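Below is a structure I'd like to ask you about.
With one protein chain withheld, the remaining protein chains of the complex are depicted in position.
So, chain A:
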Amino acid sequence: MHNENQPLIFEISKEGRIGYSLPELDVPEADLSSAIPAGLLREEPAALPEVSELDIMRHYTALSNRNHGIDSGFYPLGSCTMKYNPKINESVARLSGFADIHPLQDESSVQGAMALMHDLQEHLVEITGMDEVTLQSAAGAHGEWTALMMIRAFHESNGDHQRTKVIVPDTAHGTNPASASVAGFDTVTVKSGEDGLVDLDDLRRVAGEDTAALMLTNPNTLGLFEEHILEMAEIIHGVGGKLYYDGANLNAVMSKARPGDMGFDAVHLNLHKTFTGPHGGGGPGSGPVGVKKELVPFLPKPLLVKKEDLYTFDYDRPQAIGRVKPFYGNFGINVRAYSYIRSMGAEGLKLVSEYAVLNANYMMRRLAPYYDTPYEQHCKHEFVLSGRRQKKLGVRTLDIAKRLLDFGFHPPTVYFPLNVEEGMMIEPTETESKETLDAFIDAMIQIAKEVEETPEVVQEAPHTTVVSRLDETKAARKPVLKYVPKEQSEPVAVN
């Protein structure tokens, strides 16, 4: 990585330079003062940068050199499934017949795109064991909210207006309770037991006539399969609630167990995790939602259907929750996911989960002598270590994470799930070789030794990155959220 500070693009800008090429105007140029009413004509041009094309490329190349992606190195971020992003998916999504088509052009002229979407839906129906899938949701959290809105509409259609609560385990992703709130529900937390699994007695205690749904990730965020899933389904269905599957961890169980067979009524998938749509530095993702028959009438509209030999969008759906997004979802990401599924086939997807789980267990066993493993049983695709042993020696999990940066590794997810002290959540994925896993394990072992012998090396890490630890308190106390030229006064954004 480069160690020099990279100026902001605005600081590179010089009046008079351009980086674009528009054709000569071949019609008479409109006079702005007559085309736009007085008062609505912009007085000051927007102060966008003025740079040449090479300036732009150098700038962003320098920025990319200050960034770490999966292609740069190992990225074992738990619950994020940072697997290899196949390059053919990128090529395919850029085909003009996919990238340059308009969502509102005549259906007869986009049958190829609709066929792809429909076939992807069918594949996801089979993979999840659900009855119908919509591709409209833009990301995992968006999918959660979409499904909860459907569950709400379902209960209301039965006159069950008292179902105002959504049960969420204490190990759940933060999006679960947040999505429940946005869908108008109150959240009730159910505890995990000593074994890391949902405490059935506590679930019985919180479930009742006011239960709309239980949201569950399986395997859960500790990487453990909720083996009492059928009893849980019985408890929730017994009180009239619905079961919601957070598909963030599907990479663990493809071809091993399907949400539809475990008793789930609705599920979202993260196509940018399990199905290799790249994470893009935080998005765009895609979060299709699958449901069982009872919930099908409530799917957002339009629903893509096949009528005789033609694909069409069905808007005539009186019980639909409405539209959750303009148009039909993040099509470009769905194309990538489809391309991935078609390159893997049934056997390939099974091996994905088997190897993801084998890799995680191998790492856990090798690291167990050096870090605490709060849960002893076999894990699924990820596992959680606790840094409490190291904490007693004055080194925090955050320090360990920062020290890993010096070895060229992206650290695991830290301080999550919330019920593990000094937690480190490690998900290797199936696309990493044993050599990579071993190198990471060796680094972790070395750090464990450093904690005992030279703790300051860990406490003061990172030593090799382009910046050292950043002052997050300062960033939040006096927020500077945009560039303000030096000659202007103080930054606008202050408390």
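Following the convention adopted for this analysis, contacts are C-beta pairs under 8 Å (C-beta built on N, C-alpha and C of every residue); 3 or more make two chains touch, one makes a residue touch a chain; residues count from 1.
Note that in this section contacts and distances are computed from a predicted model.
Student: Match the chain absent from this complex view to the correct UniProt protein name in "Simple sugar transport system permease protein", "BMP family ABC transporter substrate-binding protein", "Circadian clock KaiB family protein" or "Probable glycine dehydrogenase (decarboxylating) subunit 1".
Tutor: The missing chain's protein name, per its UniProt entry, is "Probable glycine dehydrogenase (decarboxylating) subunit 1".
Student: For the chain that's not shown, point to the residue among A:Gly247, A:Pro297 or A:Gly329 touching it.
Tutor: A:Gly329
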